[in-house]
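Only a single protein chain was left out; the remaining protein chains are all shown in position.
In this document, chain identifiers A, B and C correspond to the written order of the chains, with residue numbering beginning at 1 in each.
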Amino acid sequence: MQRIGVFVCWCGSNIAATVDVEAVSQALSHEAGVVFSTNYQYMCSQAGQEMIQAAIHEHRLTGVVICSCSPRMHENTFRKTCERAGINPYMVEIANIREQCSWIHKDKAVGTEKAIILGRAAIAKVLLNAPLTAGTSPVTKRALVIGGGIAGIQTALDIADAGFEVDIVEKEPTIGGKMTQIDKTFPTLDCAACILTPKMVDAAQNEKIKIYAYSQVEAVKGFVGNFTVTIRRKARYVDEEKCTGCGLCTEKCPQKKVPNAFNLGLDTRRAIYIPFAQAVPKIATIDADYCTMLKTGKCGVCSKVCTAGAIDYHQQDTLIEEHYGAIVVATGYNPIQLDQFDEFAYSHSPDVVTSLELERLMNAAGPTGGTLLRPSDKTHPHTLVFVQCVGSRCDGGEKGKPYCSKICCMYTAKHAMLIREKYPDTEVYVFYIDVRTPGKNFDEFYRRAVEEYGVHYIKGMVGKVTPQNGKLYVQAADLLGGQQLKIEADMVVLAAAIEPDKSARPLATMLTASMDTNDFFTEAHPKLRPVESPTAGIFLSGACQGPKDIPETVAQAGAAASKVIGLLVKDHLVCNPCVAESNELMCNGCSACEKVCPYGAITYIDKEFRGPNRTTLLRRIAQVNPAVCQGCGACTVACPSGAMDLKGFSNGQIMAEVDAICR
Amino acid sequence: MQVNGQFQPTIVAFCCNWCSYAGADLSGTNRLQYPANVKIIRIPCSCRLNPMFILRAFQRGADGVILCGCHPGDCHYTSGNYFARRRMTLLFNMLEFLGIERERTRVEWVSAAEGAKFAATMNDFVATITRLGENKRLEDLRCKSK
Amino acid sequence: MQEQVRAKAKALLESGVCDRILAWKTGEFFYDVTPAVFTSVEEIDRDLVYNAFCGANLSKYLIAESRKGGKVGAFLKPCDTYSFQQLLKEHRIRRENTYIVGVACEGMADIETIRAAGIKGVTGGDFTGETLTFETLYGAKTMARAEALAERCKFCKSKKLVIFDELLGEQGEEQDVGRFDEVKRLEAMSDEERFAFWQQELSKCIRCNACRNVCPACSCEKCVFDNPNSGVENKAAASSFEEQLFHIIRAFHVAGRCTDCGECSRVCPQHIPLHLLNRKFIKDINEIYGPYQAGADADTRPPLLTYETGDPEPRRGDAG
Partner (left out) sequence: MKQIAISQLGQLLDAMAARQTLYLPVDQGKTAQFNRYESGMELSKQLNTSRSAKDLFFPQVEHLADFQVEGTSITVKPRQQQEEDFILFGVRACDAKSFEILDRVFLAEPQDTFYAARRSHATVVTLACGAPEETCFCTVFGIDPADPAGDVTAWLTGEKLCMRANTKKGEKLLAALPLLEDGGEQAVVAAQAAIHAVTDKLPLKTLDLTGFDGEHLMEKFNSPHWAQLSESCLGCGSCTFVCPTCQCYDIKDFNTGSEIQRLRCWDSCMYSDFTMMAHGTNRPTQLERFRQRFMHKLVYFPANNEGIYGCVGCGRCLKKCPISMNIVKVIKTLGEGER
């Protein structure tokens, strides 16, 4: 039988003015289980706390009810007070008689009566409290970064800088991501490669960083501090240890007609290739889809020319297993496919390009060596039309995305400006819905495009692009001018919406990290915890969480790294003891709880139970990982048998409070 | 409950710890009045509210039950209030189907910053239930021997 | 059809595909058919029936049967297959230990409906045609088959067998025959009328738990209403509130999981139309969150275990 002590606080006159504290402590002293009840001017003061501790000893209290201010204010204070006096901190309940009573009621009789009822509810609850102990779990001091773009690289560098080991898994043969394909960056117009490639080299040379390029995450098990990840290292057919990256093979390979993915198919490469000169790791890879040797068994040229003997046509995918304490998702983005936007003739004319393709067409290392030429006839274009929001901000329907892709306004301004600067004889038109430039020096940048470089910005959408006689006839509406425009253009550039990489969805399932309807990862809190996923130990970096430009990505990458460092620096994690718990005798194993758990805290095992008459029965039962559960209680309601309950807020405790209040 | 011949409804308000309970605290901090008929029970999240608790409250003499949680999209646990919303939508429809007045149950999203909304909501809810009168349809006469 | 079922049952046993067969067993009369497990050809020849009174849904038995070792063959009617698939989805049945023969169903007759029509003291008859003929203590009687059908069969949602290893008879289709009409009729009433309706019905409840124990969705290892520690155990239903609580919570616990097989109403000794509570949930789910049929497939998330950010808010009362 519990022995409950009740301590009613006056809070000076904050409570005592509208609640008869003496009457409250008197009334509550008659409640079942209460062996001591008193009131005092300031319970949270040193003297008040000592009074509580003395009463705990004197009356051998097993539970404590404090009638005072909100538990949000002093619950922790009083828990510690009681813990110091030798009772479990979770044997304390607070009746909120200040914020939710004395401060909102003027009539003392009313306030007193309500305070008594709130006190009773707290007593009823504490009678059913059980001592709770926060468990701990060890932390593996190593992080995994999934995705080796600028987000992943920056996160890895920052984590490594703090002294922790970090692995990068990148599905392409090289790290670097989208930024490697970009020519210049806004609003400074500095060269993307010049700022990115040193970071790639840093990552490669950092002894704390291990790069698994041409690899993918295959399976994730475990929880915060204790993840076990299976990584698939795809076969390159080139021994990474032996290849020197000399590139001879890529020059001698007879298979020349492979679309060059790095240049978005605007030119070709060989079947054995290094994506670009500054690739990290600089190792050749055989494209199995095109390699004659792998397909027919006849060729072997690369093997013959490789002096290092690195070519291995029999290489297989390998699976490795690693342990991590934290995982950072940095899977990035891709421009959307434009199949559904036939009106812009993207699939009918090579001169209709996406903005990313334009980046390659303007890049010195690109297919045209940096000279802007029309893909169709390699001539200099004179009139260019940029179309904004292609697939962005599409309401409803199957076509496009509902969100703003955020980066297009700025990179289009950049493209327009660069073209006008390099080729003053061109006319550049930009069709837009809105121009959005919220960012440091962004609006100035856009104004320069309009004012200094004479780019024609026209509010309105392009209705149709018709390729005819080597020209592109652009029909568009000029909303401000109130007229229909027809422009005879040489090239049309589409600012295609960006979407999360396709690999993100299956990855989210593996990580039990939640995603929104657009497949962007959701944050633990949209405002206050923007770089953490709701699943403990999973962090978000870059455009996988939402469209972002490079500085934002780098900032978030650093933020994610600091959260990871904050986790890895701990030897043990203290768990919240108010977590869900499943009674295995009542569990049906139906998986309802698992489906509503936002944290992936629930797993299932088959367990053998003893049945009647010496029989045994194998049953599937749920198990809650207390290190992962955050204690929301969604599972408790999804569970029809009531096997799942929440410690600290159990069904019994809440119903006892209800009973006490309605009595 | 009748007090001096006047009907005084008993109202149970389940408030999520992160938004609505804090909103209720804020309405106290700002000294915004609402009737003492409302008694708050703190739960970690609106998704912790089991329909059994609501029925229990009515059985034990409550005349109205209200659930307050974070606004959709703002749940501390990201998805709790979305589940709660579906559960309560269906439960309230079922109660109405059984002839229980729909006014007796309500869901309101109140953020930690909405002290004024919390007080206004409670004032309105108490007024509604007072108009509606005593809960007779989900009562347990055994618990009415006051 | 009975001959086909018997032949298949025997073949499954004789070929060794199954160790035992779950089907229906003949009773004292033509209508008191009992679910039973058959282990020999002799038993099948003697006792196995498949007639117009095989209403019992066999799916729930497979929870226990599929864990006993060996393989159990089961004959499932269309609505039984929905329950079966729903139980699979909830990991309650070990699929690998079952062999499902789907049997087409023309709707099952209901002896209580027949008695209610004034045909009493029935001792035998012929129930194969469109008109059922009865021998009774008070002379011969007839009744149209369509009239004699159980309520749930008159409003059959689907004659489609959604999961099976083998099919006997023709595959059927989903149907729309106004199964929500009665729910709509009640919805159209005033609060007072609805309350009176349900008070009259629920006050008859004797808490025999037949509805729960027959329900394939109510397959909890331990029901909250039987669990003294749950706080809601109420064997002593001393107040009408206890019946309300039991039936509301039971309906809520099976919401999104109930396949509308109608067993609850079939077995209620007091003829309380319990299926209307479940149908109300189904109707609301369909209308608010989009059409959903529990058990129709193996992987869709049940509506209460998922959400959309744009779900509507719970509707407010008029006075609010």
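Definition applied: contacts are C-beta pairs under 8 Å (C-beta built on N, C-alpha and C of every residue); 3 or more make two chains touch, one makes a residue touch a chain.
Fair warning: this is a prediction, and the values are worked out from it, not measured in the lab.
Colleague: The chain left out touches which of the shown chains?
Modeller: Hidden chain contacts in the full assembly come out as A, B, C.
Colleague: If the hidden chain were put back, which of C:L12, C:L88 or C:V122 would touch it?
Modeller: C:V122
Colleague: Check the options C:A104, C:L168, C:M189 or C:A237 and report the residue that touches the missing chain.
Modeller: Counting the whole complex, the residue in contact with the absent chain is C:A237.
Colleague: In the full complex, which of C:K141, C:K157, C:R212 or C:K283 touches the chain missing from this view?
Modeller: Final answer for the missing-chain contact: C:R212.
Colleague: Of C:E28, C:E96 or C:E170, which sits in contact with the chain we cannot see?
Modeller: Final answer for the missing-chain contact: C:E28.
Colleague: Quick one: say which of C:N97, C:T131 or C:Q270 touches the chain that got left out.
Modeller: In the complete complex, the chain left out is touched by residue C:Q270.
Colleague: By the contact definition given up top, give the residues of chain A that touch the hidden chain.
Modeller: Output for chain A: 30, 32, 612-613, 659, 662-663.
Colleague: Applying the definition given at the start, please give the residues of chain B touching the unseen chain.
Modeller: Per the touch rule, chain B residues meeting the hidden chain are 60-61, 142-143, 145-146.
Colleague: Spell out the interface residues on chain C facing the chain that's missing from view.
Modeller: Within chain C, the residues touching the omitted chain are 27-29, 31-37, 56, 61, 111-112, 116, 120-123, 136-138, 200-201, 204, 206-210, 212-214, 226, 235-238, 263, 266-267, 269-272.
Quick note on the criterion: only the chains that are shown with their structure count from here on.
Colleague: If you connect every pair of chains that touch, what shape comes out? Choose line, ring, star, complete or other.
Modeller: Contact pattern: complete, every chain touching every other.
Colleague: Cα centroid separation between chain A and chain C, in whole Å?
Modeller: Taking the average C-alpha coordinate of chain A and of chain C, the gap between them is 45 Å.
Colleague: For chain B and chain C, what's the span in angstrom between their mean Cα positions?
Modeller: Centre-to-centre distance between chain B and chain C: 36 Å.
Colleague: Provide the list of chain C residues touching at least two other chains, using ranges where the numbers run on.
Modeller: Only 224, 231, 304, 309 qualify.
Colleague: Where in chain B do residues touch two or more of the other chains?
Modeller: 51-52, 56, 73, 79, 83, 87
Colleague: For chain C, which residues count as touching chain A in their complex?
Modeller: Residues of chain C touching chain A: 67, 90-92, 219-224, 227, 229-231, 253-254, 301-302, 304-306, 309.
Colleague: Touching residues of chain A toward chain B in the complex: what are they?
Modeller: My answer: residues 70-72, 96, 98-101, 103-106, 110-111, 113-114, 117-118, 121, 514, 522, 524-526, 534, 578, 596, 598, 630-634, 636-638, 646, 649, 651, 654-655, 657-659, 661-663.
Colleague: Which stretch or stretches of chain C touch chain B in the complex?
Modeller: Interface residues on the chain C side: 183, 186-187, 191-199, 224, 231-232, 238-239, 241-242, 244-245, 248-249, 251-252, 255, 277, 280-281, 284-285, 288-289, 303-304, 307-309, 311-320.
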